[in-house]
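With one protein chain withheld, the remaining protein chains of the complex are depicted in position.
Coming up: chain A.
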Amino acid sequence: MAADASTVGSSASSSGGFAPFLVDSLFQRSLDDMIKAIRSAPGGESSLIHRLLAEIRREIRSTDSDTKFLALQKLTYLSSLYFLDMSWAAFHALELLPSSVPAFKRTAYLSASLSFHPSSTDLLPLATHQIRKDLQSPNPSLSSPALHLLALSSSPDLALHLSNDLLSLLSSPRAAVHVRCRAVITSLPVLRLTPDSARAFLPKLVEALSPSSPLLSAAAGIFCELVCSGDPRPYLPLAPDFHQVLLECRNNWILIKILKIFARLILLEPRLKRKLVDPICELMRRSPAKSLVFECLRVVFCSFPDEETAFQLAVEKVKEFIAADDDPNLRFLGLHALAMLQPGQSWAVEENREAIVKSLADPDPNIRHEALRLIMNMVFENNVVEISSLLINYALRSDPEFSNEILDAILVTCSRNFYELVLDFDWYVSLLAEMVRNPHFMTGEEVERQLIDIGMRVKEARSELIRVARVLLIDPALLENQFLHRVLSAAAWISGEYIQFSRNPLEIVEALLQPRTSLLPSPVRAVYIQAVFKIVTFCFNFFVNAGVLSDSKCNIDENTGAESEDSSDATTFKMESLELKELLTSKTIIHILNLIVTALVPFSECNEVEVQERACNVLGLVLLLNGIEEWKTDDVDWRIDGKIREIVTIMSSAFSEELGPVSMHAQKKVLVPEGLELKENLSDLDEILRNNDVPSSLSISFSSRIHSHNEDKEESEPATESTSLLAEHRKQHGLYYLPTDKDESGSNEYPRANDVTNAVSSEKTTNDLLKLTDQSLVFRLTKPAKPRPTVVKLDEGVDLPSSSSQYVREPTGDLLSGAVRDVLFHGDETSPTIQNTLSENYTQRKANETSTISNVDSLLKDSSSPREREIGSSSSRKNKHHSQGKERNRNTRKNENKEEKGNRSSARSSHHHGKHKLKQRVESGDPSLAKAPQTQAIQDFLL
């Protein structure tokens, strides 16, 4: 014992530098210790992790590899699960890579691949040699982590230096399939990083595509990735190979990938369909795997709308999916598949309508969402009224989120393309008003926009708009719901702008000035006050003119701009104006002016300039009018030539011009004033704006709602001031107030806007929904009762941004697809250019591509052309390159055709033909053969 102790002492003293590490390693926590410590830490996890990190920082610098390994292991754990940046330790991970202990090495690889940070990849080249060594290791448990790091690190240096090793691994028959599979997958990121290596890699990858290859699964995976994420065009020549796999392979995973590839290729070459219909139908009929069937469905729905049998079969399958009561996944995917259908095939959706409508009540929000989307796609002019009304009723009973989803869907569908679905705007306007009554209503902004938009675009809808606005404004309970404030703002604007359609403007003024408007945010209040201004101007104008021109037919028209061409319209108008005349007497007007003064005087000192300014304007007008005594008497003369008349004419002319919609392109028509810099860098402003980032008062959130409540209660001043007003308002509009038996003093407690009063049982819900199936989705060609009013459109003929480019995405990774195209279309002929600099090469390549593509296209266009012509055209093309190639090519073609004719189908023969050619090309490198075979292969394949 004593001897042992002395050994310790001596070793510690002899190697002074070693001692601290020794102590570290002795008391070092293992990963398990650390996890236990974290788990038992009472709440203070973050401080503990801070301590642990400090510990690890010390340990990881140790020269002892055991200590370093444990530290790295712990750090990897922490950084992976506690979101810590470990790029600072990247070097230490690389230090452990050469370790001979497999566990150390694997941890180092795991750590490096988990934290492959772009900033740390510049360290990776340091490990190039070690990774190369591990790639060559016969032990898969060493070479696959090395491959994984190579694949994930996305380091161009590493890819460049190791691409040859990867290539030899791909082709090496000695390496385990396990490793070669991973090598195939790794070649995808390597190809992306170094497009020039495509020449070397692609033949190997194409080779792996053969149905008998053990690497098929990986190869299908990466080709799917290449085709789906970039430009699919270069891979068109591989169609025969993919087809072969589709016919012979029985692995669902691979088949799914192949189908995905074809889904993209069909867009480029529609004639592939003929080749694919049968195998796909076969798969749909036979395969028990739902995943594969779903993939087939997707291809058929997206690409085969005109293939009768396949389409019918797919629709059958979708029905099975949707009817799967025990599996919500299948139901969801079934609906999802139906949503892929183009408008032309909506009968397939129609067939499933009952199931779709039932799905609206599904517990799964995804399914409900898909069902709603499908239903909205089935909305047409003739059923929009029924569907919308039923959906709105349904929204009343669904949960808040879905309820708003429904309202959103209705708003979007009905307003599509300038309300093209809406025939009856009176109905639509009242529908909007009904939406507002939904307890979960949150789409205030859109309703606001549409109400104003309709007002401006559709003249015929204005009287209904006024009616709706009146109902909204007059109800004090609505003021409390902050989601409705935007709608109320629209209602106020409408009531000001189109007041001539109102039967009782005074009532609206009262509503606009009701005490509870103190709940509104100031921008909305400003709109309210401005509306009061307009209405007062209108009333006075009417009052002044009515006495003079009451028997003239067009008294209103002149001053308000309202048109009344129809005679019946004119008479109703006259009646209304008579009513108005009775209403607007000097007495009522004096009353309203007094009301305005009482309500608005407090605002003349408001903090919000907008509110203050408008309040002052109105008060100024009232003061002016009140200052003139003549109109308050029963005398009539002042109407004809009084001072008042002058004022009123000026005021009303300010508002007489009608506001119209603004074209989407109006901004473009405005000339940029000289000296105005529009394109100057405004980055300096960013900072300033960030500093002033004050939350807007209109921000919609629950917290702000509560906040405004509190504010309201704290602000006692306006409350006391308005008590008398409140009492009066209450007396007049008792209908909207709670019965006061409980609290006689007239408390400020209002019922919450839009309380759900009657929760309806789910049974009724489904019944209602089923009614929807019976009635609405059936196509009915009924004549609308009245002609559709004109909707003012300004942007007609201008292309609206379309959303149809779902499948034709912008090609990405152009460099790679260009390189691939070079290999698959051109063969070796461009090999010298490959050595050139990339940018130079790229433009040149582009030119080549387009010419090749056009050649292929012209070849493909006349599929019925005789064989001789093809050979002629293709060989004439080759003539440009090599005159000898013509003869040779024709001979080989003939020979092969002789050999393979007879016992093989044309597809197979052409496939082998193409493959053979490809191999030959790769081996011989004959430039004359390089170009033709692939294009011919696809051509033969299609025949």
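Please note the rule applied: contacts are C-beta pairs under 8 Å (C-beta built on N, C-alpha and C of every residue); 3 or more make two chains touch, one makes a residue touch a chain; residues count from 1.
Heads up, the rule we're going with is that contacts and distances are computed from a predicted model.
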item	value
Listed names "AP complex subunit sigma", "Arp2/3 complex 41 kDa subunit", "ER membrane protein complex subunit 2" or "Signal peptidase complex catalytic subunit SEC11", with the criterion being the UniProt name of the chain not displayed	"AP complex subunit sigma"
Contact residue for the chain not shown (choose from A:68, A:273, A:331 or A:397)	A:331
Contact partner of the left-out chain, one of A:44, A:365 or A:660	A:365
Touching residues on chain A - with respect to the absent chain	1, 4-5, 7-8, 11, 22, 26, 31-32, 35, 39, 66, 73, 76-77, 79-81, 83-85, 100-103, 106-107, 110, 114, 116-118, 139-141, 144-145, 147-148, 151-152, 154, 178, 181-182, 185-186, 188-189, 217-218, 221-222, 224-225, 228-229, 252-253, 256-257, 260, 290-292, 294-295, 328-329, 331-333, 363-367, 369
